[in-house]
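Left out: one protein chain. Kept in place: all the others.
In order of appearance the chains are A and B, and numbering begins at 1 in each one.
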Amino acid sequence: MAKIGVFICHCGENIGAKVDCTRLAAAMGEHPGVAVSVEYKYFCSDPGQESVKRAIRDNNLTGVVVAACSPRMHEATFRKACAEAGLNPYLCEIANIREQCSWVHTDKDMATEKAMDITRSMVEKVKRNNKLQPIEVPVTRRALVIGGGIAGIQAALDIANAGQDVVLVEREPSLGGHMAQLSETFPTLDCSQCIMTPRMVEAAQHPKIRLLTYAEIESVDGYIGNFKVRVRMKSRYVDLDRCTGCGDCITKCPAKKISSEFDCSLGKRTAIYTPFAQSVPNIPVIDKANCIYFKNGKCKICAKTCQCDAINFEMQDEFIELEIGAIVVATGFQVQNNTMYGEYGYGKYPDVINGLQFERLASASGPTAGKILRPSDGKEPENVVFIQCAGSRDPSKGVRYCSKICCMYTAKHAMLYAHKVHDGKTNIFYMDIRAAGKGYDEFSRRAIEDDEASYVRGRVSKVWQENGKLMVRGVDTLLGRPVEIAADMVVLATAMISQPDAKEFAKTIGIGYDEYGFYNEAHLKLRPVESSTAGVFLAGACQSPKDIPDSVAQASATASKVLALFSKEKLEREPVVATNNEATCAGCWGCVLACPYNAIEQKDILDRSGKIIKRVASVNPGLCQGCGTCVTFCRSNSLDLAGFTEKQIFAEVMGL
Amino acid sequence: MSEPFEPKIIAFVCTYCTYAGADLAGTSRLKYAPNVRIIRLPCTGRISPMFILKALQKGADGVLISGCHPGDCHFTHGNYHARRRWMVFRALLEFIGIPPERVKYSWISAAEGVKFAEFINKVTEDIRKLGPFEQYTQLIEETEAAASL
Partner (left out) sequence: MSIEEQYRTRAKELLAGGAVKMVIGYGKGTTGERRRPIFITSPDEVERLVLDEACITNLSGYLVSEGLLSDEKRVAVFLRPEGVRAVNILAAESQLDSDQLVIFGFDVVGNEIKALKGIHVEEFADVIESLKESAPGVAKELLLEKIESMSPQERFSYWQGEFAKCIKCYACRQACPMCYCRRCIVDSNQPQWVNTSSHSLGNFEWNIVRAFHLSGRCVECGNCDRACPVNIPLRLINHRMAEEVLGTFDHFAGTSKTQEPVLASFKKDDSETFIL
């Protein structure tokens, strides 16, 4: 027999002035199953809570309804009080008679009537509440960081430095990501390699970090604290343990004219190669598609050169299975292919390049050893035009957003150019200068004031070649007149876009993405580094365009999230999860499809001989987030949701 | 006969958006018609068509369903699933002769306290004009005469 306690809070005048609490308490006292019905000025106060506890103990209450403010305010408070009095906290419910009654109605009679309905309905619900226990999920204390750019490295180092195991997976042959490609970095103009490479080495040598380069994530199963991840180790054809990184093979490789990805096609590399001189690990890979041996069956010069017998042409892809507790996704971005701007001549004129290519030209370790030289003839350009927003903020090119870093790197490019070519001229076409950030506006002002970058506010309509010059036609919207500039080089501030396989990869790990393929955070403002999947966190430009400081900050934030998760041996979760009645389940699997969290699996029920008797749905409580979409789908009413069961809701409606 | 008809309205809302929006209407001290009774669910995905039928059985003259705007669902897709169900169920109710004015759907976010208050006022007014749902009441009365509900 139910013994429900109803506690009606006046909340001072807040409820008391509009709801006749005495009448309400009397009416509830008459309701079947209610053992105690009392009113009090402030139940959330200490004496108020004490009186609730006392009532629970004195009357052996089987359920509690607190008619007060919104459950979003004090549900936790009263559930805790119940637990302290020995009552399962999930046997306590809140009837919201303040936010949704006394505060919004003026007629006292009608408000009181409504408060009665609300409270009665809750009493009927509580009668059917079940004792629930928080769900405990064990945590594997090992983090997986996907992506070895600056964000991934930072996250991995922060987690590892706190003493937790990390597996860092990078699909390229070396750590480094885009940051390794940069020359100097804004707003301090420190050399990117100089600040990046020590981090790469630290990550590679860290005793708590297991580094897997030239590796890709094949599949991710499981749930927070308990992911199972399969990693494909792509065959390098070079034995990681034997190779000493002497580089003799690279020097001897006869296939030398392969366009270098790292140098953005401005330089060449061999078929056996490391992406750049400071690669970590400093172990080459053989590019199968361009290797003479793989193409013709003859060559093997690298193998003959190698004194450590590290070359192995028979190497196969290998798979590694990992048990992981938390995942940091730091898969980065790509630069948009500017050939879509036919009018700017990218891809047609060799001296129209994108921002990342300019970085390689300006980089001391780049194909021109840091000299700004035209790709077409190797001459130093005397006049360079930069075009900002070449792709960003342009709905017609499918990128409505601002890529965020281009204003700054274009200012930086103008400065670097001015420092290297002292009498060079710079024109920058821009839409707006967005220089919000510490030292950013000062930086872009410096480009204008000290390094004489000439900013032209307006769009460029066309670039064409004439008499060995690149003719740039645009408009100066501030002066309201057309502009035509004869340039030697044009640099496009290309949009940052999501990785080509970003959406597919999101499906592999089970996270959401936006229309551009950037990964969705759980809440843009309040949970910016969490994905909507528990235990999967987002760092760097895979979430949205970001500069280095933001990526690093976000990476450290993910590390703190991971460490918070790893600070406990077990996770406790609200027990609001779906359950399935296997006896009545028809096994139609509609729920499996409908579940936003892939939390429902197919389960075979076997007899003793191992024969399948029937197939049913099975909810994984570790993955279930408790939305109840499956319950509503279930035609046979086999699924139900703890805390919001069919019985409870039925009773709530019938109690009205 | 001078007393105006006070309709009974039952609302099923998700806790993350519309329930929070209703709370906001309260904290903003907006005033709206006292005819609505709210039942809180975790997500619109949890709102079963059966709830609507039971609300009608309980004598509701109108039923409201509301949750997060598309794209804003706390559970990412719950409201998309709900929207399909509503679309189908709505067509079914209409074909059976339950006037669409009596079952209303809306998206109300946690920030839309004003929209919540206006929505309740509008629906209450509309249903007041429509009058009691006598046809359904008749079903209930006939049944109650013969069997216990």
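What we mean here is this: contacts are C-beta pairs under 8 Å (C-beta built on N, C-alpha and C of every residue); 3 or more make two chains touch, one makes a residue touch a chain.
Because the structure is a prediction, the values reported are computed rather than measured.
**Q** For the chain left out of this view, which of A:A277, A:L593 or A:L606 touches it?
**A** A:L593
**Q** By the contact criterion defined above, which parts of chain B meet the unshown chain? Give residue numbers in ascending order.
**A** Counting only chain B, the missing chain is touched by 49-50, 53-54, 57, 70-71, 77, 80-81, 83-100, 104-107, 119, 135, 138-140, 142-143, 146-147, 149.
**Q** Which parts of chain A are in contact with the chain that was left out?
**A** 583-591, 593-594, 602, 612, 615, 633, 635-638, 646-647, 650-651
What we mean here is this: only the chains that are shown with their structure count from here on.
**Q** Just the number, please: Cα centre separation of chain A and chain B in whole Å.
**A** Computed from C-alpha means, the inter-chain centre distance equals 36 Å.
**Q** In the complex of these two chains, what residues of chain A are touching chain B?
**A** 70-72, 96, 98-101, 103-107, 110-111, 113-114, 117-118, 121, 512, 532, 576, 594, 596-597, 625-629, 631-633, 641, 643-644, 646, 649-650, 652-654, 656
**Q** Under the stated contact criterion, what part of chain B meets chain A in this complex?
**A** Its residues touching chain A are 10, 15, 19-20, 22-23, 25-27, 29-32, 34, 37-43, 45-48, 51, 54-55, 58, 74-78, 81-82, 85, 117.
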